[in-house]
Structures are given as structure tokens and as C-alpha cells.
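A protein chain is absent from this complex, but the other protein chains hold their places.
Chain nomenclature is as follows: A and B, assigned in order of appearance, with residue numbering initiated at 1 for each chain independently.
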Amino acid sequence: MNYTKQIQDIAAKLFAEGKIDVFVGYRMNGFDENQVPVLITDPQDVSKLVFTDKSVFNLVNYLKTDHTRRKRVGIVVKGCDSRSLNLMLTESQVKRENLYVVGICCEGVVDDAGEKMQNCTDCMVPDAVVSDEMLGTAVSGSGTLTYKKNADIVALAEKPLTERAAYFEEVFENCIRCNACRHSCPLCYCAKCCIDQETATLYNGANTTSAAFHALMTWSLHLAGRCVDCRNCEKACPSHLPLHLLHKQNESVIYENFQEHLAGVIPEDRGAFYKYSLKDPDDFIM
Amino acid sequence: MSFTTFVTDKAGLQKFYEAVMASRETYAPVEKFGKFDFKRVARLSECDPVSPIAKTLSIKPLFFPRTAKVMKYVATSAGTDVSEVDEDPLAVKRVILGAKHCDARSLQVLDKVYNWDYIDTDYQKRRENTVIISTRCDKADTHCFCTSLDYDVENLDALDVLVVNGADGKTYLEARTAKGEALLGETFTSDAVRVTKEEAAPEMKKQYDAFAASFRLKMDYKEVNAKLAKIFDTPEFENVSGNCVSCNTCAFVCPTCHCFKISDEKVKDTGVRYKSYDSCNNGYFTLMAGGHNPRPVKYRRWRQRAMHKFVYYKERFGENLCVGCGKCTISCPVNISIFEVVSQVSAAAGNRQ
Partner (left out) sequence: MEAEVKDQLVSIEKPELIAPPNWEPVIMGILCNWCSYAGSDLTGTSRIQYPPNIRIIRVPCSSRVDPWFLIKSLQTTADGVLVSGCHPGDCHYISGNYFARRRFLVTKKLLNFVGFHENRIQFSWVSAAEGPKFAKVVNKVTEDIKKLGPLHLYKKENFEKK
């Protein structure tokens, strides 16, 4: 998967036509295979742009920063990124007319060790669902792929309750409360997050296990039905916590019980918690 | 005062570590989820004293805890009862195994600020009661640049006991401070051979040279200090901060960042006040009561971080607030390198006088 040339051409064309102010893409970091996101404002810099299977970070995150606000933006999105962009559009965080979206038919990206990432092997929506222009040939069967429950949560759910409790206690204990997971999430765009209260409340920034539990649980429940599984949070976590477990658990419950599609796939479709069905399961309620 | 040097082998070093663990409270890197953090250990098998630097968090939390309880309070009809909390057994003697040189150095840098206008007694006590045993790295990591900064990595005296794995298969132990000398004298077994400093020096020098030659990154910190000081208002900061996602990870893993926030955990009329880490990359970091925020946009916060590391701290205390460990770069989700950014910004300064 290498769309470097095409993306450079598109960006150059857009700048020449005066359609965009800034182009969000990836560049090489200069010394090894890894890439760094880059915001290009100078048309001369478009030759820096690259796109390979190392282009991991979800760039939609940059649509919530000072550098792109109220500007016309060109952006590269993979399948999962485009779903988060779809949600941003639905939730009125960005304007479609200000965006020029280059969609990628994604064959999966690789992690630092060079292995295909777990979310890519399980991916149901490899092709970008929002785009002005698509690159690559559509991945065969995209859209008809079956939902595969994440192997990690299946394995954990089979364990006895005490073991699961001990495992997660370790997870929350190792959280250092830097909130990088929240900041790197494209869908956490609140100007003031509920876990950042400075007044005396139950929420606080303390690095205790209970505070970490409180913050991460609240965070994952706010993203339930919206998380697109791009794994930006896990990439950002300095303690390498398996944060996807919480999100995939919510996603599987929502997929199995409420809706037959994933978050952000259908345009104008808000998260699962914004709607209801009379047929929703009722058997757990007395 | 002259300090002793010992020469031993791998087994002797293990024995030394075990003797240390038996006699004092020991902290060492413990692996969890593929990342090493310094935790209390009872056995050598639980930890890895030579954990890879790219995967190890700093030792800062052992001196400046990620969260410290400041006080507890109860509101009653007669007023508020405040009780102090004494949770950290500060008087206990402890040893840190497997600290990196950059970690040890960071404490020296932090000492300046903790000994400044307000003397933080908790920090001082933790410093006094801790002996740091540090193994010199054999090879620099991709993002390391400690040899380019304003301290002598070879003769660093921030650590108490230096461990060097020589190329000849022998292990050299050298006391660097009185604390280290005392620990070595107390715990070292008879297997070890005491050598003079001169006898050990050639082999240790050889190891250091091999280590120093393995650095990918080199910079002239004096030039960076001088140039950065002149370019507070360069637009280059806006360019380099563009791809930062303000996630704050850099500050939380940094061995020298020392900003904190105070927050209360209050339920009904009882509460606990915590002091915990904060980062200048946070949007609300400089937010004042009344709503004014002097650093409302990202590039200003970014500039503050870079300038504090290489200019402001240098002006005030004569040291760079960066020890070149590369932890921020490794942890950064978008691989921003502070080295690269600082070099890039100061290069831009060179162009415009």
C-alpha cells in the first residue's frame, strides 16, 4: 500500500487551485520507517507527504485543533478515520464544505514491530466511507464483512469474575492519569472534559486506582457507540494499557443487541445511544 | 574522600543485588503490559535491572509522587477539621536498582528547584534516604542524546553506585558518593575483588567510549540555548507545534517536569486534597479565575515547554531542564522529537539574526 505519489499530486493540485489552506497528511520522520503527521500550509512542502502502511495515526484528531479551525482543510483518511470523520460531521464539529477528503482503500497498517495491527485484521470497513476522491481499489467484500468479536474480550469474558477483577485492577493501577488517551481521541472534542474538574468533586486528576477507574470508565462510556477503533488512545498511552478492551466490549454489546452496523459507517447516523428501538432487549430488567 | 571500586562477575553482581534487597527497601523496574515502571520488589526475579531505556518510565515518581495526599478534611457544623496525612514512610532507607544515568541526573536538576525559595522537606527526605544504583547503558537508544547536554555522563556524581558491564566480561562497581560507599561496604560479599580506581579505569573508559560512539543524535546545547533565547516570537513555533495533539504524555513521562495541580476529591462533607502531575500543554494550565488565559493557543503552550527546558531554567538555575533521555519522543503518539524540534527552531533563528 503506497499512495505517496497520488497524495502529493492531489495536494499540489488543491493548493494550486486555491481550494485549501492546510493539508493534513504524513511525512517520514527522517531516520527510520516511522512517520509523523504533518500539517502543510506551504505548497512547496507537498513533496514531504507520504502514505504507506506505516501511516498509523488517525488524522481526524487534527480537525479539533487551533491549526485547522475555520480553515479549508485537505485530509487523508483511512477506513476507520473516515468513520470518526463521519461522526464529527454528524455532530456538527466540522463543516463538510471546508473539507477536501482523500479517502484510502486501506489494506491495513502495521505497528512498531511491523505486524499488522489487531484492529486491521478484524476491520469491517477498510474503505473510507466519506471522501471527495478515493485512492486504491476497493477492498473486496468491504461492507459485507461479518462482525468478528475481538479475541481479547472473548478470552477475558471466559475467565472467572475474580480473575477478571484482578486483571483490570492491574490495568487501572498502572494508569498514570496523563489523559493522553482522551486528548488523542478524535471524538473527544469537548472544550471542557468532565474528568478535568478543578472544583471539589469526585472527579480529580489524582493518580489513584479509584480515580483512574472512574476516569477511564466514564471516558469509555462517553465513547460507547461512537468509538471507531482507530487505537489512537493505545498508541498514546505511555503505560501501554489495553484500552481497546473497554471500547470493544461496549462495541460488541451494542452490535449484538442494538444495531447491525458499526459507529460512523452510515452518514447522518448518530451513535447508538442517541436512538432506541422498541425491540431492544428487556430481559435483564426486573 | 576517595571511593572504592570493586571488580566482580555477573554472579557477584546478582549476589550484591540480593544482599541489597535483603537489607533495604528496594525499587526496581517491573514489567507490566510491556512497559517498565519502578515498583517495590522483594526478589530479583521480579524485576529487570537492565530494562531497555525505551520501555522504562522514569524514577521521578519515587521522589515526586504522581499523586500525593496533601490533607484530609471534614466539614462540621463547628468548622472544618483538617488533618494531615503521613502516608509515605519517608524515614525508611531505600535503594533504587536499574536507574538510568539520565534518571539520576534529572534529580540533580530537580534539586535546584526544590532547594529554591521553598524547601520541599518531603522531597529532601526522600533524596537523603535513597541510594541510587545505576547501570551504565551499553548502547544509546534511537532518541537518546544525553552526551550532548551540559553534564558529564562518564563522571556523573548524581548516582551513588555505578555499575559497568565491561567488554572483558567483568562487572565493575564504583562508589560515587559517601552514601554509595557506605552501601557497598555494608553489603558487598567477599567474592569481590577490591581494585584501585586506576586499575579499573581503562576498561571502564573503553566501555564508555563504545557507548558514547553509539549516539545517533548530537547537538550543541550552548548554541541551542543562545539561539532559542532570542526567538521568542518566531512563527516557527507555530509550524513545529502543528502536529502536536496536546496529549501531555511528554510531561508525565519526563524525568524533570515538575508542574503539579491541586485537586479535591470531595463527597458530601469529607474530602481529600491531592497534589498530582500536570502539564503546561494542557489548555487550562494557565487558566485563571475570571477566565483569562495567557496561553490560549497550542503553539504558545508548546513554546513555553521548549523554552522552559532550554532557556528559562538555564537562566535561573544554570542547568538545562532536559537530560536527553528521549522518553517524551518514545511516548509521543505522533513521534514528535524534542531534539528535532529544538534544532529546527534554532536553525530558523540562525537565518534571521
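Methods note: a contact is a pair of C-beta atoms (placed from the backbone, for glycine too) under 8 Å apart; a residue touches a chain by one contact, two chains touch by 3 or more.
This is a predicted model, so every value here is computed, not measured.
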Omitted-chain contact residue, chosen from B:72, B:94 or B:112: B:72
Given A:31, A:147 or A:273, the one touching the chain that is not displayed: A:273
Missing-partner contacts on chain B, residue numbers: 69, 72, 265, 267, 270, 272
Residues of chain A (touch criterion as defined above) contacting the omitted chain: 153, 156-157, 161-162, 164-169, 172, 202, 208-210, 213-214, 217-218, 220-221, 224-225, 245-246, 249-250, 253-254, 257-258, 272-273, 276-278, 280-282, 284-286
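The rule is simple: only the chains that are shown with their structure count from here on.
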Whole-Å gap separating chain A and chain B, where each centre is the average of the chain's CA atoms: 32
Chain A residues touching chain B - in the complex, by the definition given at the top: 29-32, 34-39, 41, 57, 61-62, 65-67, 170-171, 174, 176-180, 183-184, 192, 196-202, 204-208, 211, 232, 235-236, 238-242
Of chain B, residues touching chain A in the complex: 32-35, 37, 57, 65-67, 142, 216, 238-239, 242-243, 245-249, 251-253, 261, 263-267, 271, 274, 276-279, 284, 297-299, 331, 333-337, 340
